[in-house]
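Here it is: the structure, laid out below.
A single protein chain has been omitted; all remaining protein chains appear in their positions.
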Amino acid sequence: MSMKTIFVFTCFAALVLWPLSAGSYGIDLVTKIMIYAILALSLELAVGTTGLVCFGQAGFFGIGAYAAVLLSPQGEAAALWWLLPACVVAAGLYAMVVGALSLRTKGVYFIMVTLAFAQMAYYVVHDTSLGGGTDGIYLTMKPVLGDWLDLDKPLVMYAFTLLGLMLAFAFLSLLLRSPFGRALAGIRVNEQRMRATGFSTYPYKLAAFTLSGAMAGFAGFLFAVKDGFVNPELMSWHQSGAVLVMIILGGLGHLRGALIGAFAFALLQELFQNEAVFGAFAKHWHLGLGLTIIASVALLPRGLVGVLGQLRERLVGRPMRRGAAPIAEVRP
Amino acid sequence: MSEVLLRGHELTRRWGGLVAVDRVSLELERGQVHAVIGTNGAGKSTLINLLSGELPPSSGTVELLGRDVSAWPQPRRARAGLGRSYQRNTVYPSFTVQENCRLAAQARHQRPWAWWRDATACEDTRAAAHDAAARAGLTDWLQVQAGLLSHGQKRQLEIAMCLATGPQVLLLDEPLAGMGAEETERMLGLLAAVKAEHAILLVEHDMDAVFRIADRITVMVNGAVIASGSPTEVRENADVQVAYLGEHG
Partner (left out) sequence: MDLATFLIQCLNSLQYGLLLFLVASGLTLIFGIMGVINLAHGSFYMIGAYMAFALAPIVAATFGGGFFSTLLVGTVLAVLMGYLLEWAFFSFLYEREHLQQVLMTYGLILVFEELRSVLVGNEVHGVQVPAILSATLPLGEVMTYPVYRLFVSGVCLALAAGMWFVFTRTRLGMMIRAGSTNREMVQSLGIDIKFLYRVVFAAGVAIAVLAGMVAAPVSSVYPGMGNQMLIVCFVIVVIGGIGSIRGALLAALLIGAVDTFGKVLLPSAAGVLVYVLMALILLWRPDGFFKAA
């Protein structure tokens, strides 16, 4: 087994064991982080694998969350078996429409356009009565699966979320080594070459974008169910920016980068908001976050995943290049 | 007796007032290398782009294997048997040689729905990749990262990727660019070996290589064809001597 696989298994093992030593705050925090990890994985599929830099992931996240609340019948618990897929499909549908329009653009345009579409969703829930406005709306009763799955209990929610994270990770791992995933990797490196080889790239990109949005919707569903409350800020571009930071911080192009990044980002947030460390400045934690983002992009081009490799290169003395291994001539 | 695999008929491409390709017609037959030569800016690369589908023509038609593909986008033409290599290296530097070829071969067997299958375990793409790499002489370098290859090897890989898609027609844009003598020999050997089952269009600047390997030569100046025929005919053509070969003495 490779180092990577061992690392991932260790992470999941730690997550399984965490509730044994953590108090209720710890369980709640890690549940939230795991939800963000699923969101980060969804963005990794779009950005890291396919090269589609989407600045509107929060829109799909928010739609999944709002769908969970809006589709639940008033006063009674919805059945999980249809509510969960409904939320995922809702987010996926919006992603498909956004993708169909946005993928007609390239480069910087694409970034700006995906941001604008997330803003559209934001304004719909912010300004209209549909989403309850700025106050948000409450999920009165959490969905259940028969008699035995009660997501109101924190431990059950934790386990359910962990299961979701593991399934999402496993699914993406398989997808990335499948013919579809390999095609996406080729598209990211050189789309024109892929087209010249015979791949119609637009359907591939649209499918990846839609899947990414659907998975973000799954994360949104979990978020709504966990807190029982949704508000427009879930769709704000700060949220989109935060997810982008997570996958860059963790390391683009690696699934475990999304995991690492989500945890690192959440821990940084906790750190900067900690009054014991920062005193009065704790309420200005955005400042620390902003500086960290700038520093990490500038100094860690391959993210935390690449830190070991970077250190090794520094110690051995070879010049550090972004991305690939050092270039050398191969003698035949 | 030879079948015409690709036919371009009166292909024209205008950019505003500039005519980059001016009513160019040519045919590619199986088992032949048809070279297109001309000075820089003569429109050779544009012509390849028109034939491959990357650029739509202002007028004119393209026929592939007897069908009118003028309205077909590039991927569709590629799947129908039209392969193309580029002037600059377009290999995927972070993938191994094997993966480069395998991904190219995957275009024929795309299987996008099989999300659970390991792509590298699919036998048909693997076999096609090995075969293409072998023909390009890269069998010993299958596991090497493409970015680490020498320039000549990268050009060979470019051809291998072309072959891996199982094409009938090959459009090669300056495959010898930047190569030394030994590498050029190797590449010409490869082209000669591959020639029999394919129709090859070769855009090149290396005149010695062109006259050695081409069965037909078309000469372009300022977007138009000024001569087309066997190498001997072209060499003796007065217009060509004045416009082009004259510069080489």
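Every chain is named by a letter (A and B) in the order it is written, and numbering of its residues begins at 1.
One rule holds in what follows: a residue touches a chain if its C-beta (ideal position, glycine included) is under 8 Å from a C-beta of that chain, and two chains touch if they have at least 3 such contacts.
Computed from a predicted model, the values in this text were never measured in an experiment.
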- Item | Touched by the hidden chain, restricted to displayed chains | A
- Out of A:Val113, A:Val144, A:Met194 or A:Leu304, only one touches the absent chain, namely A:Val113
- Query: For the full complex, which residue in A:Cys11, A:Val124 or A:Val307 touches the chain that was left out?
  - Reply: A:Val124
- Can you list, in ascending order, the chain A residues touching the missing chain? 47, 53, 55, 101-102, 104-105, 107-109, 111-113, 115-117, 119-120, 123-124, 126-128, 237, 241, 244-245, 248, 252, 284, 286-287, 289-294, 297-298, 301
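As a convention for this text, only the chains that are shown with their structure count from here on.
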- Message: Distance between chain A and chain B based on Cα centroids, please, to the nearest Å.
- Response: 42
- So in the complex, which bits of chain A are touching chain B? 171, 174-175, 177-183, 185-186, 189-190, 192-193, 195-201, 203-204, 207, 323-325, 327-330, 332
- Message: Can you tell me which positions in chain B touch chain A when the two form their complex?
- Response: 52, 54, 73-76, 78-79, 84, 86, 90, 92-95, 99, 102-104, 106-120, 122, 125, 140-141, 144-145, 147-150, 153, 161, 165
